[in-house]
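With one protein chain removed, the remaining protein chains of the complex are shown where they sit.
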Amino acid sequence: MRRDGGGRIDRSRVLRFRFDGQEYTGHPGDTLASALLANGVRQVATSVRLGRPRGVFAAGGEEPNAVVQIEEPFPEPMLTATTVELYDGLVARSLAGQGRLAAGPDPARYDAVHAHCDVLVVGAGPAGLAAARAAAATGARVILADDQPEPGGGLLGSRDEVDGVPGAEWAAATAAHLEEQPEVRVLRRTTVFGYYDDNYLVAVERRTNHLGAAAPAHVARERVWRIRARRVVLATGAHERPIAFAGNDLPGVMLAGAARTYATRYGVLPGRRAVVFAANDGAYAAALDLADAGVDVAAVVDPRPAAGELVAARLRERGVELLAGHVVTAARGDGQVSSVEVSPVSSGGVSSIDADLLLVSGGWNPVVHLFSQSGGTLRYDEAIGTLVPDASTQAVEAAGAARGVFALPGCLADGTGAGARAASASRAASASRPVEAPRAEETPEAAPLAYWLVPADDYTGHFVDLQRDVTVADVHRATGAGLRSVEHVKRYTTAGTAHDQGKTSGLLTSAVVAQALGVPVAELGTTTFRAPYQPVSFAALAGRDRGALHDPVRVTALHEWHVANGALFENVGQWKRPWYYPRPGEDMEAAVLRECAAAREGVAAMDASTLGKIDVIGPDAGEFLDRLYTNLMSSLKVGSIRYGVMCRPDGMVFDDGTVIRVADDHFLVTTTTGNAAAVLDWMEEWLQTEWPWLRVHLTSVTEQWATVALVGPGSREVLAGLAPGLAVGVDDFPFMTWREAEVAGVPARVCRISFSGELAFEINVTSWDGLRLWTEIMDTGLVTPYGTETMHVLRAEKGYPIVGQDTDGTVTPQDLGMSWVVSKKKPDFVGKRSFSRADTMRTDRKQLVGLLPEDPEVLLPEGTHLVSTGTLPEPPVPMLGHVTSSYRSAALGRTFALALVRGGQGRHGERLYAPVGDTLVPVTVTSHVLYDPEGARRDG
Amino acid sequence: MLLIPCPWCGPREEAEFHYGGQAHVAYPEDPAALSDEEWARYLFFRDNPKGVFAERWSHSAGCRRWFNALRDTATNQIHGVYRVGEPRPVAS
Amino acid sequence: MSPRPPGADLPEHPDRLWNAAEPKSSYDVVIVGGGGHGLATAYYLAKNHGITNVAVLERGWLAGGNMARNTTIIRSNYLWDESAGIYEHALKLWEGLEDELDYPLLFSQRGVLNLAHSLQDVRDSVRRVEANRLNGVDAEWLDPRQVKEVCPIVEISPDVRYPVMGATFQPRAGIAKHDYVAWGFARAAAALGVEFIENCEVTGLRVSDGRVTGVETTRGSIAAGRVALCAAGHTSVVAATAGIDLPLQSHPLQALVSELLEPVHPTVVMSNAVHVYVSQAHKGELVMGAGIDAANSYRQRGAFHIIEQQMAAALELFPIFARAHVLRTWGGVVDVTPDASPIVGLSPVDGLYLNCGWGTGGFKATPGVGWCFAHTVAHDEPHPLAAPFSLDRFVTGALVDEHGAAAVAH
């Protein structure tokens, strides 16, 4: 229920929300959990396996129980009610273990940002604030990140004072002071969730969640911060630890510090009459604060023989009974706590105390998750019965409760020291004065006891992992089955694998295992801490790399024309290439047949700008290319062009393209579209790492040039019209040469090469002029634009292979019927040695052939396999090869295919069968060159 | 994400680099003189130590230079970088 | 409304699994590595070949390597005949494994879709489907509409950056609960007399006159007539102690899970171009694999940008995942060969046998490789299904290159 006053909530404003169908109200500053408690809602979830009622257990992100489904403004699964800031119009419901995804797309924006700092401080509790303050005082670049909406950490939930003012006030003032400094960034609502190599940390900032439906659409809802920090201070605080006893999962059982936070920070009393079960003095502060806030504290039950004198005295002052040397053996109640059974540690007598609230504190576990993720090792500290940071492997240190320093003055001093050290270590020279630590009252404490498990005969009601419904009995079954490692126990019981990743239960589980096996907890350790520290939405991690921005779309200088003229596009690597240009009423087949006919009978043009282009310059350029291509390039004459193939050292075809000799010391190499970057990298690798003495420089000029392929018997005439100054006759401009000329009024390099078998020219102009050239060509009214599909048909008719389509990384040039491109003269080139390996010498390798289906109408699907028999035997059926390319050819008046076939070069004329669906299609093997094998057409 | 100190550009994000595997595997002087076994070793066999590894990186999104690094594959710690042609430093 | 308490779906485990043993001074066979492959090999050595004086030596906790870390995809629709042979053998064993081991493995044949996103993907996919069929492996080619029928949440709109142009589908493929598979093999092998020695790292192989004689471990020397390597990502390190170089590189491979969600994803989806592989495990968590770290490393964690890329890719194909949360990420160390196919068979040292190089895809092979490797060890001769995967292929050049056409190799 809500207290009359107090708390850091704005009582002047009322927020309306719904939970499990009921209307409730709360205030700004509330979390969903505090608002539910204020409204007296006890059960907030149902347990996953056993279907038991569960209530709010903690007050922060470590919450194991109160996992809810957000339904509105937009469905979001499994958020902890303790971290959901209340907003108007929130609709949520309780869950039984599984969340629900929205059926439609998420309209919100997400983004990421890179940040750099000298000192990253994680956590803005007293230790973190002190650290940031000390670091900032040196002028260092500081980032302070905290997952709460306001800084202060534990101070927000206590009545402690710092430097003589209430802790929360001090925190707010300190944060404001920090924010005034130009090189300090304070990130609120920001969870650092991963700690990676070289002090790379990632955090997620929740920027608009708390605004509900009022969140502005143009602001990213969540932002991932990618932070490189020179030094890191982890001031992440500590999580309170539960104790296992019967019924410890009932609503009403709550961590002591959480109850105190609800009372102090949220002005909510989580119950009326409380029993406190604790084995450390710190929890007494919770008892005292609750008592002062109006909770009837029936008793404090402490397994230690005695509590600290100071806290004991304070209890006495308020008339609260202290049952030292006692334990809680059970929480009882129907659906929530109604009574608590208490027994002396030494003897059996049980007494029962009426209460609706049972506050538990088995001690505190420093939040070592990020430290462990950083590669730091942990050490079991016997005095406080928990794991603390030990040796670090990166530039990081923990401070305050995160290091096991729990008293406030210690936290402040620890943070101050860590911040100052981090700042000075991160900068070359720092000449600033050390700042003094803020002051707080020292409270003497008695030694805590690491108390885990209340002994019993039956452990089926002692829960360790509330969210995964794992009991001590389950753990004992695992150890009983022979398991010895906490990792095995985790996987056998599922303890620690839920939404909370065992934040409150992990060490408790280890302790139970240790006890069962009779080994020290220190030896057993815990399971591995992994990122993310708190669950992070997929969308936040995807950021803006989605949709059109998912992967760059690369376009040529002519792209706008292709779009405007109805091209359909094919993705080739990152490029968009025109696939074909359907006219109204045309399907792909009709369009491609038309485009092919234009190229074979008239004039057609293609945008070939995507081919990779590399300038190879230097006195040794020829020799360099000789080493990489299978054929000889150094003998190429200036003004001429040669086709070449590159292999990997294993002898398999890697890329192909043309090489033109621009000058004695200057070649221009073209690569396939998809391989442009890979080929340049490949060349640089050989040049820099193997042959650094070769005097060669490589420069990518792919986008410098727009390239138009002008193809067809009429292409000469069209070119002549556009380039009056260029002699285009066969003798003036022979095949495989190039010329410089003005085409359409712009300077161009024109190459006479052909990938179609027809007379063709490739016109290269700067990409600025590409559109201009293309438009001029189209404006002649004589030229049909064609796309990649037509290009594929034309080249396949000629038997020109496409790397990646007719090859798959297991094909040599010889397999492609291109022994002619493999130099016999050169002593060596990359790949040569592999041609004489046993496997590459086989005569029954798969080789490129043509296939003619006996029925000239039948089009073989690409990917179809070939068999030798007219009926299929039982599987496995021996396969001879497969169809790599298959088209309907206007020029041939029939269908045809290219295939890689075992021993194919010796099979010309043979009949094979292609299983297509349920039929076996008879095909005849032929040469892979089907169109104009004499090469009569290339000169027009 | 590693922060890799390019010998020219200084520390840059791992994503800017291209990994090149083991360093100091020279292309054989005369491949034709090698047995199939020897050639196979060159093609396919690379050290794969757990510990300090001399490896190649190319700063492909930066200065496009290949260089070598000594990195501990058990910890990811980079002990040093050196340029192609420079001798492998003694690991600290 | 939550239709069912998901945790309740998890089966009860038998009350006894295995006993951690103290090492004896000598065994007939020592298996290095207690992952799925080591355990399955031990089981079939005992079951099929009557060899029971066997110890499985595991440096950490049993099956805590890649067996504990993989995305559990099981399929046999590989391109090449050699691969189809061994993976299909494994799949057939999977189909009877729960009964064989008398252990609930949650083997679920929910089918696997391999999406195609480019014209070349389509060609490669059809090629693989057709090869599968002729090899007797169930396979279908689905158009985008059929893909949507199998998995309604896949985005098949043509407007995404890399639209789905179809998919191959293997109905018999699916997933299984990795830990249970390991424990099922361990328990069954233990019942036949095999011993399991945990926290026992093999630090050296003992070789004399070209024959293996035993192993050095962190728990002392152990003599062995035969030694079978099943150390996955660490194989190079162990083999090097006997002077054996292998064509392996070890890389971290990451995976992640979401919180438990109501059932949304009925099958397994893999995509090469938009790098995604995802299924929804029995409890309800989405299990998703990320990319491999480019650089060699022996750390069971990877770089974060790879997770970010993974999420961006996942949301391209599954926009409804936007507000699911990543609960946990982790990494394994996978040993990758030049041709993305494993090495199984004899080694240059007598009595020492190699099983490695399964890289990113060896979980699915677990029973099959256990079967074949046990045969290889028992007979000192490669099982016929393993024969194409000899170390020798790197010399002859007869690689089984599964890069080109096999899609993501999981």
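Order of writing sets the labels: A, B and C. Residues in every chain begin at 1.
The rule is short, and it goes like this: a residue touches a chain if its C-beta (ideal position, glycine included) is under 8 Å from a C-beta of that chain, and two chains touch if they have at least 3 such contacts.
Just so we're on the same page, contacts and distances are computed from a predicted model.
The complex includes a chain that is not drawn, and of the options "Sugar ABC transporter", "Sarcosine oxidase subunit gamma", "Phosphoribosylformylglycinamidine synthase subunit PurL" or "Sulfurtransferase complex subunit TusC" the UniProt name matching it is "Sarcosine oxidase subunit gamma".
Note that the undisplayed chain, when the full complex is considered, contacts A, B.
Note that of A:177, A:648, A:772 or A:842, the residue touching the chain absent from this view is A:772. Listed residues A:214, A:548 or A:588: the one in touch with the omitted chain is A:548. From the set A:70, A:478 or A:557, the residue in touch with the chain omitted from the display is A:557, counting the whole complex.
Checked against the full complex, the candidates A:82, A:702, A:756 or A:814 give a single residue touching the omitted chain, namely A:702.
Residues of chain A in touch with the missing chain: 109, 111-116, 141, 216, 218-220, 226, 228, 544-545, 548-549, 551-557, 559-560, 575, 610, 615, 617-619, 695, 697, 699-705, 744-746, 766-769, 771-772, 775-776.
Although one chain is not displayed, chain B still touches it through residues 8-10, 12-13, 15-16, 61-65.
Keep in mind that, in the parts below, only the chains that are shown with their structure count from here on.
Separating the CA-averaged centres of chain B and chain C is a span of 29 Å.
Rounded to a whole number, the gap between the C-alpha centres of chain A and chain C is 23 angstrom.
Across the assembly, chain C contributes residues 303-304, 395-397 that each touch 2 or more other chains. Contact of a single residue of chain B with at least two other chains is seen at positions 1-2, 18, 36, 43, 75-76.
Every residue of chain A that touches chain C in the complex is listed here, in rising order: 46, 48-51, 74-78, 95-106, 108, 112, 194, 196-197, 200, 202, 224, 226, 468-469, 477, 480-485, 487-488, 491-492, 494, 497-499, 501, 528, 530-532, 535-539, 541-543, 545-548, 550-551, 553, 570-572, 650-651, 804-805, 808-810, 834, 837-840, 861-865, 867, 872, 874-877, 879, 882, 884, 915. By the touch criterion stated above, chain A contacts chain B in their complex at residues 196-198, 200, 228, 375, 393, 649-650, 681, 684-685, 688-690, 692, 827-828, 832-834, 837-838. By the touch criterion given at the top, residues 234, 236-237, 240, 245-250, 294-299, 303-305, 335, 338, 394-397 of chain C touch chain B in their complex.
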